[in-house]
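Heads up, one of the protein chains got dropped from this complex, but the rest are sitting where they should.
Should a chain be cited, it is by its letter among A and B, assigned in written order, with residues numbered from 1 in that chain.
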Amino acid sequence: MTISQIIFLVVAGFTLASALMVVTTRNLIHAALFLVATLFGVAVVYAILQAGFLAVVQVVIYIGAIAILFIFAVMLTRRDMRDRGPQMNRMQWIGALLALLIFIGLSFLLSSWDGYSAVAQEMPADFDTMGRLGEALVSPDAYLLPFEVASVLLLAALVGAVYVAYTRR
Amino acid sequence: MIPISWYLTLSAALFSIGLFGVLTRRNAIAILLGIELMLNAVNVNLAAFWRYGDVNQITGQIFAIIVFAVAAAEVAVGLALVISVYRKKNTVIAEEIDLMKW
Partner (left out) sequence: MEFWKDPLKAAADWLAGILVGWGLASQVSQVIIAFLGVLILISLLMVLDIFLVWVERKTVARFQDRLGPNRLGPFGLIQPFADIIKLLIKEDTTPGGADKWVYNLAPVLSMMSVLMIWAIIPLAPTVVGVDLNVGILYLIAAGAIGTLSIIMAGWSSNNKFAMIGAFREVAILVSFEIPMLTILLIPTVLSGTMGINGIIESQSLWYVFLSPLGALIFLIAAIAELGRAPFDMGEAESELVAGYNIEYSGMKFGMFYAGELLHAFTFGGFWAIFFFGGYRFFGLEKVHPFLAVAVLIFKAMLGYWVIMWVKYTLMRIRIDHMLALNWKFLTPLAFILLMATALTNAILKNSSILIYWAGMFIVNIIIAFVALEIARRVSTAQRARLEGRKGAAAA
């Protein structure tokens, strides 16, 4: 086992453990904070994959905006800070079974794929990920249209969120 | 070196955990938390396929960035809906929001 494999296993274990806490813990603020831990773990996985831009954007967008939004929403939607009643619905065992089956099915499906144990090629030393990403996002023969559509989507979501949550005085 | 199967397994496990959350949590915000986990699992896959395929094809990272944008939009609208429902019905339990159920 090499050092990189050990690091990956530690990070993956941390990520999955906090993801499990997200879906099982009773206190919703704790669930949101465990979500932050999971997202941080995923950011480290991106860093291991040498996708530095994704790792940093993950922290900026998910932890800096989405997780904060979740915490705000949890605080705004409860009368008091205690949790009462069950947090899971009646189907929880069926749900667990279904999730487990899907995991087993996915693993089975993937293991029959012939590129399953491929290892990555060495990254070219002068590979400029940031430059490539920037060019791909704004060049018309690459991804300019999806980029613009995504920005229109964000604008629509912005206006929609304000409209839905706005209270008239 | 780490084989790609490790990333794929991590992603599959994360996806299943998120799915479990979506299927079983009663609180609407907790359901959205589960959806976030599933989106992240997808992103791990995209980044892994970019790294283990041809790195000159930047497509995997671009898709991941688009998923970020979609996730941000989804959370903004979703949480706004939850807060709006809370104001009208005074609950965020998904089972109790049953006005449309006959």
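In this section, a residue touches a chain if its C-beta (ideal position, glycine included) is under 8 Å from a C-beta of that chain, and two chains touch if they have at least 3 such contacts.
Source: prediction; values computed, not measured.
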In the full complex, displayed partners of the excluded chain: A
Touch residues of chain A, complete complex, unshown partner: 3, 29-30, 33, 36, 52-53, 56-57, 59-60, 63-65, 67-68, 71-72, 75, 81, 128-130
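As a working rule, only the chains that are shown with their structure count from here on.
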In the complex with chain A, residue positions of chain B that touch it: 1-10, 12-21, 23-27, 29-30, 32-34, 36-37, 40, 43-44, 47-48, 50-52, 55-56, 58, 61-62, 64-66, 68-77, 79-84, 86-87, 92, 95
Of all residues in chain A, those that touch chain B in their complex: 2, 4-5, 8, 12, 15-16, 19-20, 22-23, 28, 31-32, 35, 38-39, 42, 45-46, 48-51, 53-54, 57-58, 61-62, 65-66, 69-70, 72-74, 76-78, 85-89, 91-92, 94-96, 98-100, 102-103, 106-107, 110-111, 115-121, 123-124, 127, 129, 132-133, 136-137, 142-143, 146-147, 150-151, 153-154, 156-158, 160-162, 164-165, 167
